Structures are given as structure tokens and as C-alpha cells.
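Apart from one protein chain that is not included, each protein chain of the complex appears where it belongs.
Which chain is which? They are A and B, in the order written, and residues in each are numbered from 1.
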Amino acid sequence: MTTQTPQKSPLDYFPTEDEYQRLLDKRTRRGTAVRITFLLMLAVAVVGLGILLYTIIDDSFGIVAVVNENEPEDILAAYGYDPTVTVLSDLNKEQLVEVLAGSISSGVGRRLEREQRFFADRLVFESQAKWDEVCASDEPPSGCGGGVRSKADVVALVEERVIAPDIIDASRLTASIFNPQRFKDKVEADFLTNPDRYEDYTFDQVRFQWRAWFSWKFITSPASDKPEIAGVRTAVLGSIWLVAITVLFAVPVGVGAAIYLEEFAKPTRINDFIQTNINNLAGVPSIIYGMLGLAVLVRVLEPITSGSLFGDGAPNGRTILSAGLTLGLLTLPVVIISSQEAIRAVPNSLRQAGMGLGATKWQTVRSQVLPVAIPGILTGTILAVARAIGETAPLILVGAAGFITVSPSGPFSQFTALPIQIFQWTSLPQEEWRHLAAAASLVLLVLLLSLNAVAVLLRNRYSRRLT
Amino acid sequence: MTDTPDATVVTPPTTVPNPGSGAAESGTSSAQGTGVIETENMDVFYGDFKAVADVTMKFAFNEISALIGPSGCGKSTVLRALNRMNDLIPSARVDGEVRYHGANIYDPSVDPVEIRRRIGMVFQKPNPFPKSIYDNIAWGAKINGFKGSKSDMRDLVQGALEQAALWDEVKDKLTESGLSLSGGQQQRLCIARAIATQPDVILMDEPCSALDPIATLRIEELMLELKENYSIIIVTHNMQQAARVSGKTAFFNVELDTTGQRTGYLVEFSPTDELFTSPRMKATEDYITGRFG
Partner (left out) sequence: MSTERGVHDADMARQLARKPRRFERLIVGSLFIAGAISIAITIGILWELGSESLLFFLDDDVTLGKFFFSTEWSPQAGSFGIWPLILGTMLITVIALLVAIPVGLSAAIYLSEYASPRVRNFLKPVLEILVGIPTVVFGFFALTFMTPLLRSIFGSQVGFFNVLSAGIVVGLLIVPLVSSLAEDAMAAVPDSLRQASYGLGASRLETSLRVVVPAALSGIAAGVVVAMSRAVGETMVVTLASGASPRNFSLADDSLFGYILSPFEGAQTMTGYIAITASGDISYDTIDYNSIFAIGLTLFVITLGLNSLSRRIVKRFRQEYE
């Protein structure tokens, strides 16, 4: 061999057919391995999302250990009902009010009655003379305005004030389904090892029952310091107010700015600067906007944001208006950028057609460009607003007040919001609050996912129309 | 047929327009020997790039004038300079003069919106608005301050559609989207839309390039009808089309300068049959006989 001609062809440096086949197999195998690795990595993200949702749902339902002050069965039995087939709401309203009256102090009863009366034709806790006197005063309580408590309302009062459940421990959904006994054993063991923990309760008093932390009642009940009756109504209303102000500020300003930048701005220094500036603002962490809100809206503009400039106002600037505007400022760059994209996607031929007919620029933009861009603008805006609803850090800064049970009544109210409520409940150490935080998270997620779904639907309809 | 063989690049502004066109009957201006639109030493720039150089020409009243030439020769650029459509491109700039009824439309005191309302435009690709057929036509009149009643507007829409030879095809579906029409119908809708604003001149930028031969024929017939009332300037890449419809044809060519920039210039602007049968310039002859381009 070696004696043959030393000249080698380039082909000699390449593998033989067999070798090449083996090499190819190796390359294919490596390709498959890496591909599977990619897929596994991707699965991490999917599984992460799955576990997150699972954790929240898992904590939102489950068996709880409850000690009631009065058992509902005893109440029913006292009225001659069979507790095994009837529930509290089978009693009529008179009976329920009677139960209530038998358990609460007359002072509490009078307060409840002044809030809203129980019956239209008679008073339960208050004498007629006193009632007339109170209602004739300068500031009559809300009960004087007429309106009668519904039966459901009275049932809720009985549950809260007469049965007065105290949840001493709670279990998660999956554990409650697959191994409820373990939870019961655990509670019993807690009573044995640590009798002081549950004050003067005994294990015999403990009842195990299912509880949906996430329920319609949870959504409609106001905040409370008792986890048994706490709900998110105050927080949901606060969030709705915030969103309204955010939208009122960010959408007109944002869309206007986008129209200016896309349609009217000539490439001058100031316009370039505005564009760069907007891109930069979009990357500023939300907590910095919170500090802007705190220093400028809450503090410097307090006369305006507290409402004191317009008469009655909040004691300080930590109001819905401040927080809504803070979220508006935060949302603005995102709204501008997504609206710009939507406007840019409108074909130039429409602008030329409009201008070619002798329309002014604004006439063309208003009648021809904007109608085509609006679905895109809407999609981007909804997504931006959805993000604003979930923002927590800036609200902490502008001082979403800690414990608010009164529903907000206007832009100058103090308020709390859903994400703030989740944050506060998550920070508390007791088990019950964690379940409330989960249920509140679920409320927030349902809200956001429906908003996102609307955005996706809009986008799909929009892209279908263009093709 | 013609008596003014000097209608070329160097046409002096005093030249009497081609009497074969409708200009002679159309009144005051033509009597003074001016065209509806005249350009004088017009250069068009995009930034530093000179797209068209030194164009001097005169478009007669109620005549179809065609602009032809190889691609990149700037014929569309010239057309868009005539109603200040180039203003929409931020870097575009025009030197020299473009006169409309004697007024320089690039004078700083002139409102481009006023120009475009009088000099309408039909584009290469049909571009109806994504609105109903009716609104497509009514909108232009509305924004230009149409004062008539609802039924006046309906008459206007019908008239424009009839003039554009589209009425019979769409009279039962005026509320349907303009985009639901076929390509040729869309282009006629765009022509109707332009007519409805009562312009004086209609510029057409390769209006048939996106259409099939039958639709093209319809548009060509339409142009010949419209000539009675409007002055039409059309850019076309199709020499036969220019020969079929236009009274006068301008041939543009492109030259490379030392830096490799391609700048368009006007070679000659003559009565159409003359240009095609006995072109005065060698470049024109080369082009129409297919020797280049």
C-alpha cells in the first residue's frame, strides 16, 4: 500500500460508507437525546404552571376542623325539626330572628337593626319611640331608609353570631379526598400533645366538615379578622375601582400618544426622545412606579388625591385615586407600545387612499386607520390592564390600607385590593389564612384568565378578518 | 393630426396644446395656452437620492396623458409629485415648480389637502376602505364638506358608480363591504370614489397592473369615457395600453451617474401616435421596439 502513489484524493479524508453510516446513526441518536432534553426542559415550565395551579386549588377546598359555639342541629331540634333532613335555611324568617335574638346581646341587636331592619312592620330590638327619635336625628342610621334584611341575610347572621364556628385546623383538597382520617388523627393528636393550644375546647366538640374556601359567599363577604367569615368583596370592589381609574387614564392617553407617534410625529429629536423614553419606561420595575405614586400622588398632590380640595375627603392621599393613577402610569408605556404595533399594522394603502381623496391627516386617521386598528389596540390594552390588576408592589407603596372592611364608595375612599389581600393573608402564619389566600388567588386568576380569554378571542377574530 | 412637433423636454410653455384632445373646447385656460398641470425643472429627491431630474412638461385639459418607461425610471414618482402624495414620505422633497391652473402647488402657502381634493388619485393596487360600498364613496364627499341631504348623497353615490360603470353590478349590495368585490370591481370602486369628490384631474398609478385582461379592458373603456369630463394622467408599464387610451405619451428613461445612483429623466413627451410611429429620440425608439427595458 505505502509504496503506491503518495497522491491522495480529498475523498480519502472522508469516512467510508460503513463508517459514515455509523457516524450518521450517532448523530441521529445525539439529535434525539438533545431533543428529548429540550422537551424535558420545556416540561419543567408546563409542570411548574400545573403545580402552581394545583397548589392554589388544593388549598381552596378541603376538610376543616370546626368548633361551633352552638350546634345547628340543636337549634333545629329546638324548633321540632329533624336535624338529619333539614338545614338552617328551612326555618322561616321569624324563627331565625328569634334564634338570633336569643343569642346576641340587645346592644348588638339594636346596632344590627339600625343598620337594616329585620321586618318592615315591627321592630325586634328597638322600641318604637327610640327608633323614631334616632331616625329624626341629624344623621339617621341606614336602617331608617327602609329596606328589610333578606332571609339569606338573617341566615348568615345566625351562622356568624349564633353558631359562631371557629376553624381550628384545615386540610387540603387532595388530602381530604384520599386520606381524611389522617387529618382527623392529626387534630386528635394535637389535642393530646398540646391541650393548651385550643384553649377550652375538647376534641369531642370538634366537627369535621367540608369547606369551600372559594365560594360565592367568599366573593360577596366583606373582609374580616375572622377567617371563618372573611371574604374578598371589599378587595374585589377596590380592584374594580382601581381598574376603572387605570383604564380612564391609560387608555385615552396611551392611544393618543400612540397615534401621535405613529401618524403625526416627524422624526425630530423630541419625537425620537419620546419614543426612546417610552421604551425605557416600559422596563422600569413596578415598585419604582409605586415610589413615584407615594412621593408625588400621595404626598405632593394630597389636596387633590385625598379629595380635600373638592370638599369632603380622605384623611390623606392614600386613596383609590392615587393608586389607580399609579397603576395608570405603570400601564401607560405598555398601552402605548401595543397600540403603536396595532396602528403600524394598518396597511399604508388605506392612508394613501384617504389622503388621495383630499382628507386631512386626522380625518384619515380617525375614519380609516383607527377603525382597522381598534381590535389590535383593544387586545393589547386588555392584556396590559390584566397585568395592572395583578400588580401588588406599587399598591403597597401607595398604601393600600391594611385592614379595610368598608366597601369603597368613590375615588377618594381608602381601599384594599385583591393582590394586597392575597399578600397580607399569605404573610400571616396561621393555616386558615393560607387557605383564604389561595381562594383569593383563585378569584384573581379566574378574573385574569377571563380577561385574557377575551383578548385572545378578539385577536383571533381580528386575524381571521384580515386574511 | 398634429401641428406642434416640438412637444418634447424643451417644450416652451407657450406651445398650444394638442387640438386633437378635448382641451380646445374646455374653456378659458386652454385659450391662454396653459395646461391643467405644468411642471418646470422639477427634481424629486428621497433624502440625498435624486430620483427624477429636471422634468418639464405640460398636461392638457380633458386629455389622457400616459407616462411610460422602464422600471425605476421614476414615472410613478413624477405622478405622485403632481398631487403632493410624496409628502407622505418624510424624506421626499421636490425642487422646481409644479403649477396647477397656474398656481405653484409647492408654494409654502399652499395646503396639500386642497390639492389632493382637486387632483384625485387611483392606486396600483385597488385599496377600497374596509367599509360598505356606499360608505367608500360617500366618505370622500363627506369629508370635503358635502352639504346635500341624504338623498342627494345617494344620488351622488349612484352617479359616481354609474360613471365608473359599476352601478349595475353593485346596486343591490351597497351595504356590503368594498372588500367583497372582485379585483376589477374594487378598482372601479376606487375610481368611483375618486370621481365622487368632484376632482378636476385624476392621477392613475398603473391602475390595471393587478387586474386580469377583461377587467383591464373595462377600466380602459372607462378612462376613455371619463376623458370627456376629467383630465387624466396615467402611469403604465404597458405600452399597448398607453397606445390604446392616451392622447399624449411621455417616455421616461433612467441613467446611472458615476456614483451608481439611478436617476430618471424625461426623454420625450409627444402625441401618442407620433411617439409610437416616429419617435424623435433614439432611446424612445429602442424602448418601444423592445430593444431594452
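Heads up, the rule we're going with is that a contact is a pair of C-beta atoms (placed from the backbone, for glycine too) under 8 Å apart; a residue touches a chain by one contact, two chains touch by 3 or more.
For clarity, every value in this text was computed on a predicted model and none was experimentally measured.
S.K.: Tell me which of B:65, B:86, B:216 or B:231 is the one touching the absent chain.
M.R.: Missing-chain contact among the listed residues: B:231.
S.K.: Out of B:109, B:149 or B:259, which is the one that touches the chain we can't see?
M.R.: B:109
S.K.: In the complete assembly, which of A:15, A:48 or A:410 touches the absent chain?
M.R.: A:48
S.K.: Which of A:11, A:39 or A:85 sits in contact with the chain that's absent?
M.R.: Reading the full complex, the residue touching the unseen chain is A:39.
S.K.: Could you pull out which residues of subunit A are in touch with the chain that's been left out?
M.R.: Counting only subunit A, the missing chain is touched by 27-28, 30-31, 34-35, 37-42, 44-46, 48-49, 51-52, 55-56, 59, 252-254, 256-257, 259-261, 264-265, 271, 273-274, 277-281, 283-292, 294-296, 299, 329, 332-333, 336, 360-362, 383, 386-387, 389-393, 396-397, 399, 419, 422-423, 426-427, 434, 437-438, 441, 444-445, 448-449, 452, 456.
S.K.: For subunit B, which residues lie in contact with the unshown chain of the complex?
M.R.: Residue positions of subunit B that touch the missing chain: 26-29, 32, 34, 61-62, 100-105, 107, 109-111, 113-115, 118, 198-201, 229-231.
Throughout what follows, only the chains that are shown with their structure count from here on.
S.K.: Report the residues of subunit B in contact with subunit A in the complex, numbered from low to high.
M.R.: Its residues touching subunit A are 83, 85, 88, 90, 113-114, 116-118, 120-121, 123, 125, 127-131, 139-140, 143-144, 190, 193-194, 197, 199.
S.K.: Considering the complex alone, what residue numbers of subunit A touch subunit B?
M.R.: So the residues of subunit A in touch with subunit B come to 266-267, 347, 349-360, 363, 367-368, 371-372.
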